[in-house]
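As you look at this complex, bear in mind that one protein chain is not there, while each of the others sits in place.
Coming up: chain A.
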């Protein structure tokens, strides 16, 4: 087995991609689909996953199949247009980063809930959602490396080195996350929870792949990375408090408090600073990356907290207590 198993389809687009990958009819036509809906997000996720680890039983040839790439491009156009349409835009990079640097008092986010009142089943659900990204943590960002130069490149690679454990496999952030999943009696195999992750979660990861795979969107990838690193330290502190309260080892999150306090400074000063000195025309793309991250994370948090408030599971299929 060389990758995760394919998930069930969520509509005609994802069904078309799955049947193309498994039995070979031409990939589906994309028109009029909901750009943030379950079907398009899963179809796009399947196309992108071919560039990471692929799927069990799916030929590696599909990664560069022109017909499937055309379908992926059509899916991406709808998704990117939705991202541009969902955010205010502009080119004030300093202004949008300053907004993220202010810590709102009385905020209500997932990490606030898990710190104060979250139950173990909710923590497990949250970790299942995030496994879609954290088991490939920092990987979408590696694609931007050849598209940067000089100080911006060197600084981004230094942050990536930290994300990948500073040369020690057991300290890779993806491994620390797998250790956390193991402690919570969750399945640590890559892609195990793809079939229960809702579109709101897939969209966050699809955004990273979209920005990472397109050289023209390198500014957006850097903006996204900075936004993620800036917002992580305070939320990781709250998560660590929540895990400690629930008797779970908080190492994954305590590592992110200190690491991201450093990464934030490096991303702002060295990566964004140097990139915009070289390519000032990318300011609007950096802003897009920052704002799209904030917007998609907000949609994800609204979904999860909304479901939990009414006592329901935030996953597509609720989990039983065991693996």
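Following the convention adopted for this analysis, contacts are C-beta pairs under 8 Å (C-beta built on N, C-alpha and C of every residue); 3 or more make two chains touch, one makes a residue touch a chain; residues count from 1.
To be clear about the criterion, contacts and distances are computed from a predicted model.
Colleague: Between "Cytochrome P450", "Amino acid/amide ABC transporter membrane protein 2, HAAT family", "Transketolase" or "Iron-binding zinc finger CDGSH type domain-containing protein", which matches the UniProt record of the unshown chain?
Modeller: "Iron-binding zinc finger CDGSH type domain-containing protein"
Colleague: For a quick check of understanding: of A:56, A:117, A:187 or A:258, which residue touches the chain that isn't displayed?
Modeller: Touches the omitted chain: A:258.
Colleague: Decide which residue listed in A:61, A:103 or A:170 touches the omitted chain of the complex.
Modeller: Of all options in A:61, A:103 or A:170, contact with the hidden chain holds for A:103.
Colleague: Which of these touches the unseen chain: A:11, A:37, A:86 or A:234?
Modeller: Here the residue in touch with the unshown chain is A:234.
Colleague: Extract the touching residues of chain A with respect to the undisplayed chain.
Modeller: Chain A touches the chain not shown through residues 101-107, 158, 161-162, 166, 233-234, 237, 254, 257-262, 264-266, 269.
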